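Apart from one protein chain that is not included, each protein chain of the complex appears where it belongs.
Going in written order, the chains are labelled A, B and C, and every chain counts its residues from 1.
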Amino acid sequence: MPATAFSFTDEQRQFRDVARRFLGDVSPPTAVREWMESASGFDPAVWDRLAKELGFCAIHVPEAYGGQGFSFVELGIALEEMGRALLCAPYFSSAVLATGAIQHGGSEAEKMALLPDLAAGTRRATLAFTEPSGGWDVEQVALTATPVGGGYRLDGEKRFVLDGCTADFIIAVARAPGSRGADGLSLCILPGDAKGIERRPLRSLDPTRKLAHLTFHGARAAPLGEPEGAAAPLKRALAEAAAALANEMVGGAQRMLDSAVDYAKLRMQFGRQIGSFQAIKHKCADMLLEVELAKSAAYRAAAAVAEDDTDAPALASLAKASASEAYLGAAAACIQIHGGIGFTWENDTHLWFKRAKASEALLGDAAYHRELMMRHMQ
Amino acid sequence: MPATAFSFTDEQRQFRDVARRFLGDVSPPTAVREWMESASGFDPAVWDRLAKELGFCAIHVPEAYGGQGFSFVELGIALEEMGRALLCAPYFSSAVLATGAIQHGGSEAEKMALLPDLAAGTRRATLAFTEPSGGWDVEQVALTATPVGGGYRLDGEKRFVLDGCTADFIIAVARAPGSRGADGLSLCILPGDAKGIERRPLRSLDPTRKLAHLTFHGARAAPLGEPEGAAAPLKRALAEAAAALANEMVGGAQRMLDSAVDYAKLRMQFGRQIGSFQAIKHKCADMLLEVELAKSAAYRAAAAVAEDDTDAPALASLAKASASEAYLGAAAACIQIHGGIGFTWENDTHLWFKRAKASEALLGDAAYHRELMMRHMQ
Amino acid sequence: MTEPNEAGVRAQARAWLAEHWDAERSLVAWRGMLADSGWGMPHWPEQWHGRGLAVALSQAVDEEFAQFGAVGVAKMGIRLLAGATLLEHGDDFHKERFLRRILTGEDTWCQLFSEPGSGSDLAGATTRADLDGDNWVVNGQKVWTTSAHHADYGLLLARTDWDAPKHQGLTYFVLNMRQPGVEVRQLRQMNGHASFNEVFLTDAKIERPYRVGAVGQGWRIAMTTLAHERRGADGLRGSARERLGEGRIYAEEAAETATLMEPYKWYPQRAGRVDLVLPRARETGRIADPAVRQAVARLLVLARSAEWTARRARADQELGRPQGPEGSLGKLAASHVARAAAHAHTLIAGADAMLAGDDGPLDGLIAEILVSVPATSIAGGTDEIQRNIIAERVLGLPREPRMDSGPFRDVPRNVGG
Partner (left out) sequence: MTEPNEAGVRAQARAWLAEHWDAERSLVAWRGMLADSGWGMPHWPEQWHGRGLAVALSQAVDEEFAQFGAVGVAKMGIRLLAGATLLEHGDDFHKERFLRRILTGEDTWCQLFSEPGSGSDLAGATTRADLDGDNWVVNGQKVWTTSAHHADYGLLLARTDWDAPKHQGLTYFVLNMRQPGVEVRQLRQMNGHASFNEVFLTDAKIERPYRVGAVGQGWRIAMTTLAHERRGADGLRGSARERLGEGRIYAEEAAETATLMEPYKWYPQRAGRVDLVLPRARETGRIADPAVRQAVARLLVLARSAEWTARRARADQELGRPQGPEGSLGKLAASHVARAAAHAHTLIAGADAMLAGDDGPLDGLIAEILVSVPATSIAGGTDEIQRNIIAERVLGLPREPRMDSGPFRDVPRNVGG
């Protein structure tokens, strides 16, 4: 690999600066606190600016589908900055999960029909994949799709659906009655307010990312992509989502490191800045190491997706495993360095800690991804 | 459990003092270095004193078989002190492994015949259990015992046999031809120099404990205990050996802690004792915690064996898992605190480090014992 | 006086209880009888509501009370730390005025030591007390105060001399919390509970006799309070008595306990709820996952070893032996246990780890564990401070060079904190 594969271009660095400035403006902790307490979980005005001014939803969507045609690397940069700012927005659900499912699973016509709206941010979608069993493999899907006319009748449940209560439409993964494992899986698409769907918000540990429980009572859905051929595109979309999430997570981890270091320079105890004590100093050095290693993994995974590398799924799992431990570790260390004040509601650290904790579980925890990675490597 | 279950009696404390003094005298690092380089691996004169003056081989052997009739707790104390002093002697093989196998697997008559010599230390035995496959389960045994007359003909190999080249007799675990798993296992006893055994010393990572490879070419052996009924007594003997080894290991771990702390108080860098730097201080505090936790586990396991507790196998595995990580951790930290000098041959730390590393693997590593423990707890 | 023996003391206690116990008495009235008879705190001196018994005999009396089903004096919360401290360092005025009402439970107390600017470095307190005529006038801010909002009195550590070295410029006071200069605000934690208060002191008044010990002796006295706290004298571990009785006195005691325990109800979650790990692993079926098994096993190795280590320390203590190193390790071990437990709970919960409240596993209890555990390594002395203590006091490693000697006035400290 050329050296440039390990660095960002000047354009990418400028893009990061723009994203960081914008997100710093629209998503200070006060805004995070406001929107995390809201039902929808995001500020429509910020969403509009994000989509229109910055074109964030279109970053990696090919130009043919109304996108900007940048690569997954630019998407990773945007996500990293969103993670850093802890932006409350239905971005991951729509621009990563749903967009990815359509890109890999949809037909040409479907991509032409669906992606431009998502890329413009005028409509938002989500992927309804996980179920009450809580598994992250495609095999765990139990929602049934019974063929009816040219579409399906859906029966069953989806859980942990990101932004499931606010999405304009839902891409549900369902299986042919009687099918098992990776066989018989189809992508089904239906409006968020379709008859026969019951949407219920879930109380989430991380209030900055909204989760929903969806119950399907004979809801009618249209097919998306090849019937009963969803397993492969879905696996790919999930691997890419893991790479994307890893990039979001390292942004949060870096913010925790910055916060801890700033506080360690400020806070005095025993007549010294606490950052002059080796206990704190070395903890910060260890945080830096963990965070930089996790960043390297996240960047590498994004580059592999961008390059359509056959290693991409393994690298995505590697990055998700690394980010899961680094982010939680950095958030916990940030609380620890803040001491008692770091455990208060008033202090902002817990907002990131909770995102770290929930992101650890989202798309599968570190142990799960290490196992996945080993399967790819065997 | 009564509080006294968590403390040593005054007699036990005195016993520890005596053992520590004796072992400090006979097993200083200079002696360890001398005997670890020898072929036999031990000083016969010290062995004699150990057996005769201190009666160490007889500690937990019932008085009916020539033992002192103390409990496994006293055995644990003796082992802990031997681990601390890194005594080079065929004690674990004979007084723990072989004695345990006979105690649990032998008939009354066999115990009367065999144990007194072992308890007196006039003869030494070992248990030949593991094979080239390297497994620690009874199921891995492949050595075949073909019934011949009233005994067996043994064919196959044993590896990692503790003191296998110097033992007066060998208790080999073998299986009936064609048997599988825990079925068909028998204990077989034969002289160390029997015809048809080839004994070859193995070069061991830890030269303070000698290992042998035994090849059996139709060697004739007598049965010990119930034919094809060895699985249960063997499992028990192995669990007890794990508890015993954990006690030996925590003695070594404590020695590493003491050595690290002593050096940290002595060594000056940057105009200060290095022990005044938090990096070193906190490392020592963490070592103390790990070592004390491992001690608690080792003591509890020994007490459970002494009390014939049904939990004893689970507690033995718990203790072995704990001791494996604590000892290696303490030895590595001791090297680290010594800095470059700690990595030299001249410095004694590596002697314990190597014992820690080899003991980690002996009888199964921490991951193996955690899994065993979970099976007992399910 | 000959040393009374245990059997005799037990018999006496039983006889006294048989004669006086009445479950329909009011709690305060009964405790008044205990305070007057000395049976409430038998190891306190006879002059001050005790019977001058050895601590071991006092424990025997406790056991008799538990077995009899009788209610004891008010032993929960900060008030008992106040009692112990005043007994040791107070003058007759203090003892007269406070001890009995502490034992009856009529007064509740809080501890005003920590400040926003001095957490790990408690002796760096900057709340000031200045003598103005017959009163001390107090200004500053305290924090991490449990139950300050319904406390009658506070144990206050305040700086009275800014030119003395920092440990020598502090004085210990009893502060009347029911006065205009004392403002109490609840402090919400990241887990949503609000167990602590901030206390703002603005020209709060303390009459001269409410000073405890000499001026400048505050640090030494605060150490007494903290030592009692470490020994568990705040009684949060609860009594051994099984509360089976019915009657007015039990109802009154239950209400008191509920109020006092309110701030502590998340403490078991903070500690990681190791008890729930194996059952949860079994119920969810996650015990079949090898990675989960290893994590659970790691936790159990740690938690059991920590428990046995604590029991070793207690056993030696009970046998009257000098304390070994085990006794200082509990707090640090608890941090490891809590973290390992949170990790195991996370693995077991899988996707459910993302949910809280009614939607979360065990009605949100697992989520509460996950967002409470970070407090374990901070509250009551951070892990870093614990490691310092262990290294210096147990292992005898040298202290760090100090940067905070000399007049406190010149010691660098937090601005505005």
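Convention: a residue touches a chain if its C-beta (ideal position, glycine included) is under 8 Å from a C-beta of that chain, and two chains touch if they have at least 3 such contacts.
What you see is a predicted model; the values in this text were computed from it and never measured.
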Which of A:36, A:244 or A:284 contacts the chain that the document leaves out: A:284
In subunit C, positions touching the absent partner: 290-291, 294, 401, 403
Contact set of subunit A toward the excluded chain (per top definition): 3-7, 261, 264-265, 272-273, 275-278, 280-282, 284-286, 288-289, 292-297, 299-300, 318, 321-322, 367, 370-371, 373-374, 377-378
Absent chain, residues of subunit B that touch it: 130, 134-136, 159-160, 202-206, 211, 213, 267-272, 277, 279-280, 332, 335-336, 339-347, 349-350, 353-354, 357-358, 360-362, 365, 367-368, 370-371
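In the analysis below, only the chains that are shown with their structure count from here on.
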Inter-chain centre distance, subunit A versus subunit C - centres from mean C-alpha coordinates, in Å: 43
Chain centre separation in whole Å, for subunit B relative to subunit A (CA means): 51
Of all residues in subunit A, the ones touching two or more other chains: 277, 279
Multi-chain contact residues (two or more partners), subunit C: 384, 387-388
